[in-house]
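Here it is: the structure, laid out below.
Omission of a single protein chain aside, the complex is shown with its protein chains in their original locations.
Showing subunit A:
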C-alpha cells in the first residue's frame, strides 16, 4: 500500500486555480520531493494531504486513511512542518516541545529532540527571541515530536545558513534510515538532488514529470560533455566513432565531446588506446535545475 496517494487533486480559490490536476504516489520509506516554482501548487497539494484544505475534486489518502474524514487517526502518524506558521511567541523552546509532545500518545523525548535539532543552548529562549533559522529548527522538531511514520516538510531549509541546512539534510537522512516516509517540498535544487529518491515536478498546478533526480536529468535529454586539451594535436575520429559520443568540436585549444551514457569512461579509454594524453579534463553534466528548465519549458525563478 502506498503511504501517500493523491488522485486527480484539484483546488481553486475563487477563479484562481491553485492545483489543476495532481496525482502522485509516495511509497513506504522513500523521500519524495515536490519541486516547482512559487505558485505552482506545491504547498496547496501538501496542505491537502495534511488535511488543511478541502479539495474541489480528487481523492487523497495517507496510509489508507482520508486526511479529513479520518482526521484524528491521521494526526497520530503524520508530522507536518508548515511554511509561515508561527508558534506561541512567549513560550520557550522547551515549553513548546513539551506542549506538542503532550498531544501525542507516544513520542520523542523532548530533551533528546531539542538536542537533535541543535537548540539545547536555546531551550529556555522564547520563540519570539529565536533567529529565523532557530525557529525553523524548532518547527521541524515539533513535526517529529510524535514520532510520525510520515512527515511532510514544506520548505525545510528556507532561511537556514549552509551549516544548519546540512544539519537538516543529515536529519532527513536519519529519518529515512529509520523507515520514516518523507514528503519534501522544496525549490532548492541541491537539496532535492541530494535527499530525494523520487521527485515530482509540479508546474502550473499539474505534475510535469515524476522520476529519480538522475532520471529527470536523463529524461530532459540534456547532454553530458567531456572537455580537455592535449599537448599534441590528434585525430578526433577516435572519438567520433564511439557510440557514447554524439559530437566533437574544438573550442579554442580545448576539445569538447558531447554525448550520453558512460561518456567520460568511453572517451578516456579511447584516448588512452590512441596514445593521446588528455590534460585538464573536465566532465560536465546537466544539473537538476537544467532538467527542470527543460521539462517545464521556462525559467526557474525559485527565490522570487
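As a working rule, contacts are C-beta pairs under 8 Å (C-beta built on N, C-alpha and C of every residue); 3 or more make two chains touch, one makes a residue touch a chain; residues count from 1.
The definition used in the following text is that contacts and distances are computed from a predicted model.
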Listed names "ABC-2 type transport system permease protein", "Phosphocarrier protein HPr", "Zinc protease" or "Phosphoenolpyruvate-protein phosphotransferase", with the criterion being the UniProt name of the chain not displayed: "ABC-2 type transport system permease protein"
Full-complex contact with the absent chain, from A:104, A:169 or A:234: A:104
Hidden partner chain, touching residue among A:12, A:76 or A:212: A:76
From A:55, A:146, A:213 or A:259, residue that would touch the chain that is not displayed: A:146
Interface residues of subunit A (partner: the chain not displayed): 1, 50-52, 63-65, 70, 72-78, 80, 82, 84-91, 95, 98-100, 102-105, 126, 142, 146
